[in-house]
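Every protein chain except one is present and positioned as in the full complex.
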Amino acid sequence: MNFEVDNRGFYGEFGGAFIPEMLHANIEELRSQYLLIMESADFKSKFQALLRDYVGRPSPLYLAERLSEHYRTNIYLKREDLNHTGAHKINNTIGQILLAQALGKTRIIAETGAGQHGVATATVCALMGLECIVYMGAIDIERQAPNVARMKMLGAKVVPAHSGSKTLKDATNEAIRDWIGNPVETHYIIGSVVGPHPYPDMVARFQSVISLEMTSQLMEKTGSSNPNAIVACVGGGSNAAGAFYHYLDATDVRLIAVEAAGRGIDTGESAATSVLGSKGIIHGSRTLLMQTEDGQIIEPYSISAGLDYPGIGPLHAHLIETKRAEAIHITDQEALQSALQVARMEGIIPALETAHAFAALNKVKFKASDNVVVCLSGRGDKDLNTYIKKLLPNE
Amino acid sequence: MNFEVDNRGFYGEFGGAFIPEMLHANIEELRSQYLLIMESADFKSKFQALLRDYVGRPSPLYLAERLSEHYRTNIYLKREDLNHTGAHKINNTIGQILLAQALGKTRIIAETGAGQHGVATATVCALMGLECIVYMGAIDIERQAPNVARMKMLGAKVVPAHSGSKTLKDATNEAIRDWIGNPVETHYIIGSVVGPHPYPDMVARFQSVISLEMTSQLMEKTGSSNPNAIVACVGGGSNAAGAFYHYLDATDVRLIAVEAAGRGIDTGESAATSVLGSKGIIHGSRTLLMQTEDGQIIEPYSISAGLDYPGIGPLHAHLIETKRAEAIHITDQEALQSALQVARMEGIIPALETAHAFAALNKVKFKASDNVVVCLSGRGDKDLNTYIKKLLPNE
Amino acid sequence: MNRIDALFQQKKKEILSIYFTAGYPKLEDTCTILRTLQAAGADLVEVGMPYSDPMADGPTIQESGSVAIKNGMTVATLFAQIRSCRAEVEMPIIVMGYLNQMMQFGMEAFLRSAKEAGVDGLIVPDLPADVFEQEYRDLFNTYGIHLSFLITPQTSEARIRHIDSISTGFIYVVSDASITGAKAGISEAQIAYFKRIEEMELGKPRLIGFGISNAATFHTACQHSQGAIIGSAFIKSIGADERDLAARITQFMDGIRPPV
Partner (left out) sequence: MNRIDALFQQKKKEILSIYFTAGYPKLEDTCTILRTLQAAGADLVEVGMPYSDPMADGPTIQESGSVAIKNGMTVATLFAQIRSCRAEVEMPIIVMGYLNQMMQFGMEAFLRSAKEAGVDGLIVPDLPADVFEQEYRDLFNTYGIHLSFLITPQTSEARIRHIDSISTGFIYVVSDASITGAKAGISEAQIAYFKRIEEMELGKPRLIGFGISNAATFHTACQHSQGAIIGSAFIKSIGADERDLAARITQFMDGIRPPV
């Protein structure tokens, strides 16, 4: 099985670039340039230096002893929460800002759900002195207030999206509209492995540093560069793509993709795309998405702003369709409880998105000898209000 | 000049252990054990493993290009903000929790100002499964709300101190009282290089990993392990002690200690101990502190909860008295402006404490060829409310 | 002959095309709008099939689409409505919609239903040329449904020539780098762009759309093309007040092209 993108931008039947003509020149410029730029010595040295000295990579691989004991297996945490700005998102924005500079762009736009990608984008724009506009659903602006404050402090303009469910999908629509209106000097930094080709492949490559580091870290700690399983949450799927990347062809490594079930898969308030979705087009990509019979995109729901998206990236659609990856679904409540468990047992407050990945440990059986890597995609500072309100209402 | 603590616990005339008899057994146990434990192979391997895999050390040394250009010198940032929990404080709490375990303690108490030390303590207690009580001034509980939420999420009990100025000094008093009342099973994790001997030395040693890493990082980046100057903010002085530690005897390295001037040194609302203070005893240590003629300790003021303390550690009192270190004083306003500058120029939102260190760059002249290290002691997530209110009131 | 081709054979300039969102303001307004537009002198209509996530559209069209979806508009309903009054309307009818809805309906079923309803062509902003050529072109030919591709100021000359070669009916010249409805006047730069396209002497006729909002911009656009398309401005005007829908349409049309 081949899990690489083909030269038309497809993973099996998923992917492609279903974009209006207004974006053709931009996407074509990116498509024809991204690999050339990424492979250039200049880009590589800048990217690696910033990942090391600015982002703080390599992120540790930490053997969580108390969780391991609790789940009777060996649980390693890939600490993307320790990256500058607190999530994996910055791996990608560092890469894309360098790419944007190489393309001569001077204005940056982005969409954001949880705000982590918005913060990561605002951060690299401040670093490079570029104008930054971040689109964010009006509901997400409320539930991820700390990240909104950070973006403003960093000098970004945060523009609320008031359409649809006022969440990530709608922010993405607004960002695309902005790009259509500003095609020459603007680069759109997409925050996940979604959107038209070459975004899914480009973002996956930038995030692949996660699994690249894992190979040597696992070798040092376990004597094998391969774990038995990798668990990651999937909003669009960028942290999962990065954590899976170097193991896609290693079919003895279980890839476990964790989606948000919201209030429950059958409640009508869910974001479990792999169960509730079907093939279609969203944000320029043919993939799985939640839609009505009439092809209207369904407004998703999750307590977690970063997973509250009606699609998944085309790579993940392909991995799940071909059964290379297993999909697990976690409700709001399960995620909240796991966040508390990890905080209390390991002294790490995970992001609500990441808490879904942890909750999957209750649903999958592992052997005592297994080495399981959980991609700790981000820290939970942005979710403290929710945690306190839902978990410790009397404090 | 000797800057090491002597065997009675003094740095020159500062230091010692001026404690009530109720604490004698505890302090004596610590004093007689701390070096033995810290030098043991078991401790060292655990400490180093946790610093690497859990905290995320080494923290990068990052050449801040835009700030360097602005200040026409070479500014390197020692990125303690990238540590797990977001500040240097965790270096010390990891060390002390291992020490407490070696001493067989089962209950942990701590004081906290900005909440970073409280979070770092709650974190290591969760990691080790130990009970944790954190004392925090009632005013600080309000102004550092995100950190209070984090402590609760981590399972710590946060107890407000309502006496005095309801800030760090008073939280420390309460913690000492708790320890007096619970002398056998409790270890008190002090958060800075203050308190009775051996705390100042012990905490400085745990934090000295900061300057230890700097030596090799500077060698790699500049060809010399010594910078021309090191700038660090001083509340109690632990990040400064850690950043200065390996350079104390290298007298060609300028040590710049930055204190909080609050609303201004002459306003009566300040925490600039080295100017406003005189010799006396605070929290068991002979040092410089702000006091009335009658020897009553003055309630300090700073916008920054972590610098809002009327004393400084005895090492710093000694460094300043002997002119080994220069003291710089930064007002609330100057610190706020520097926080914004660093956010906008480098994509890094520093803690309000750290913002004082950055503001010192406006007050000290450096040569274009100088290599200046700023200890970026912590990230500013906890200060976002203050930043937005004071800096961007219209957003 | 496809009605679109017939129109462009017969009329070479000042072709007025109106875009409206099906199901807006009310679910059952489609036929009223079609009939009134024809009576008021429109040459061509583009019926917008409302979509939840219309990424190429501006706020006016997007909001009208949300209302229409809430009103109950579906693909099947739209075709039924068009079919029900097709006999009374002579103009070519083009349906503009997004690819996802067509995929869910099934592209072949969609084209068949369109044909049966009397639709002459489609505009599908997010259907890329290469996918069209590889997957759908034959089907469009089979059902005799035209497909107009868009070009923009950023479209390269080579690509314009290619689009000219694969478009059927006409080419949709997007007036500016923008989503629908975003601009008011027409700038020097836009006119230069229109001229540049004009001078390419393409094989297909051109209609200019996006940002055409009144008589002035319509006439300017028409100086460099066979005609132009008005969308957001029309939707805004018919949603604007409480008068009879037909009266509002007629008034708007009179403002663009006074009755002779």
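Letters A, B and C mark the chains in the order given here, with residues in each chain numbered from 1 onward.
In this text, a contact is a pair of C-beta atoms (placed from the backbone, for glycine too) under 8 Å apart; a residue touches a chain by one contact, two chains touch by 3 or more.
Nothing here was measured: the structure is a model prediction, and the numbers come from that model.
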item	value
Partner chains on view for the chain not depicted	B
Sole residue of B:S238, B:Q291 or B:T354 that reaches the chain not shown, by the stated touch rule	B:Q291
Sole contact to the chain not displayed, among B:V5, B:I19 or B:V203	B:I19
Touching residue (missing chain; options B:Q33, B:Q101 or B:N182)	B:N182
Contacts of chain B with the absent chain, listed as residue ranges	8, 16-22, 24-26, 163-164, 169, 173, 176-177, 180-184, 278-284, 291, 293-297
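By our rule, only the chains that are shown with their structure count from here on.
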item	value
For chain A paired with chain C, centre-to-centre distance based on mean C-alpha positions, whole Å	37
For chain B paired with chain C, centre-to-centre distance based on mean C-alpha positions, whole Å	66
